[in-house]
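Of the protein chains in this complex, one is absent; all others appear in place.
Labels run A and B following the written order; every chain starts at residue 1.
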Amino acid sequence: MASLISCPHCGVRPKEEFTIRGDATPVRPGPDAPEEAWFAYVYLRENPKGRIRESWHHTSGCRRFLIVERDNVTHEVYSVVDAAQAKEAAE
Amino acid sequence: MRYSALSILRNAFSGNRDWKPAWREPEPKSHYDVIVVGGGGHGLSTAYYLAKEFGVRSIAVLEKSYLGSGNIGRNTTIIRSNYLLQGNNPFYELSMQLWEGLEQDFNFNAMVSQRGILNLFHSDGQRDAYRRRGNAMRLHGVDAEILDRTDLYKVAPYLNFDHARFPVLGALRQKRAGTARHDAVAWGYARGADSRGVDLIQHCEVTGIRREGGRVTGVETSRGFIGCNKLALATAGHSSVTAEMAGLTLPIETHVLQAFVSEGLKPVIDTVITYGGGHFYISQSDKGGLVFGADIDMYSSYSQRGNLATVEKTIEEGVSLIPGLSRVRVLRSWGGVMDMTMDGSPIIDKTPLDNLYLNAGWCYGGFKATPASGLCFAHLIAKDEAHPVARALRLDRFQRGLVLDEGGKGPQPNLH
């Protein structure tokens, strides 16, 4: 993965075109959530070793945020989907 | 056996056959007062100071691989105390002071070389930010000076003064900064700890943390269960993994940082230089290799290997800063696994578990902190209270809004 990303909109593109934001799993709490939930959302990370979901932005391409599911030990990529579509599918 | 010129002389005449092992290879005992998980720089220095400064008698360091196999042996060896924030500056300055007496203290030449560091600035805004930082250092009695372009040219004429994309305007210099031989730091602490009775147990991987009530009772390891009164985690790079064994979630993401060395050269760069127009740092080792690095690879990774794009970017920065490097060859690249915290600063603190202590989140600044980290962590473990210079490095600072954000980058770990 870490060399090439298969962007659902642009095809296989080199890593250089992307900006990586970080863990894609934390979900922004609702407006009424307690501060503890906001703290966890902004600061705490499970950071597992192995399969993770990460937020990548195709900065020099379609400028879409993508959810890249990958292994952070082997660097294998399992899937790349548009973040908005992923959220829709989850809801 | 004490190392000295005399011991070398004596051994030279006996065919170097009488040198003793630098440390024992003990079998783990069933129980220790303190178990330190992680035989890297921080774990070893913690054990050393626990034994030496705080008189703790029964200590084990558990290392899953070989001693010094973590980031202590895969960094760019820079030591410095040029920090801005009040929560950081005294801590790193203590570390610098410990570096200055370290070799005599642990009787091992770690080649601490105070060659100075130049943080280059390329705009008025950067100069002002460095002046703010330099003055913060001076307020704490740390040496700092601003070099203008003319002064800088005298020190480092090989910088790209004529054709740089971002003009080289000057530098913040700390003369007491420099480099040290990274492996030797690990070995010096290991030998010093061993000689004070610390059991250094290699190839012993911690696989679980046994708890009863709100307390830790010991660790499951690849060599069986080992009990302890206090458990100290010094596993930066893998802090989230070990903390998870105790049910803790940390404000940390793990990333890989590459570092590089060139072929050996006769001395050409006699100080540490950091590039403010991009991100690049370089120094020359005693062996003659140029040791350099830049940014992390930016994605989460627990693998100790990096990406070609980052290699290229790093070297692009290097050549744009020092054009004369163009015909020099890069020999080797390697990767270290970093605990990147949410504010770029480390954590030395107690945890919600009574007798579990955490030393984590060193981002890519862990090497220079090795002595103070060990001393402050040992202080915390032995006395159950933070060392005065490490009070700000607390775990709850994120919750309380007391972050130590040297870069002002906010809660995105790969930006720090």
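The working rule: a residue touches a chain if its C-beta (ideal position, glycine included) is under 8 Å from a C-beta of that chain, and two chains touch if they have at least 3 such contacts.
The rule we apply is simple: contacts and distances are computed from a predicted model.
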Task: Name of the absent chain as recorded in UniProt (options "Binding-protein-dependent transport systems inner membrane component", "Sarcosine oxidase subunit alpha", "Phenylacetate-CoA oxygenase subunit PaaA" or "ABC transporter permease") - done: "Sarcosine oxidase subunit alpha"
Task: Touch with the omitted chain, as defined above, among B:K29, B:R57 or B:R138 - done: B:R138
- [ ] Just name the one of B:E316, B:D354 or B:E385 that touches the chain not displayed here.
- [x] B:E316
TODO: Just name the one of B:M96, B:A184 or B:I201 that touches the chain not displayed here.
DONE: B:A184
- [ ] Spell out, residue by residue, where the missing chain touches chain A.
- [x] 1-4, 14, 19, 21, 24, 28-29, 31-33, 35, 38-39, 41-42, 55, 57, 59, 63-65, 73-75, 77, 82-84, 87-88
Open item on the list: What does the interface between chain B and the hidden chain look like in terms of residue numbers?
Closed with: 3-5, 7-9, 11-13, 15-17, 19-25, 66-69, 73, 86, 89-90, 100-101, 103-104, 107-115, 122-123, 125, 127-136, 138-141, 144-146, 158, 160, 163-167, 181, 183-184, 187-188, 202, 262-268, 278, 284, 286-288, 303-305, 307-308, 311-312, 315-320, 322-334, 397, 399-403, 405, 407-411
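Note that in this section only the chains that are shown with their structure count from here on.
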Open item on the list: Taking the mean of the CA coordinates per chain, how far is chain A from chain B in Å?
Closed with: 29
Task: chain A - residues contacting chain B, complex - done: 1-3, 14-16, 19-23, 39-40, 42-49, 52, 54, 56, 70, 72-75
TODO: Would you tell me which residues of chain B are touching chain A in their complex?
DONE: 238, 240-241, 244, 249-254, 297-303, 307-309, 342, 398-399, 411-414
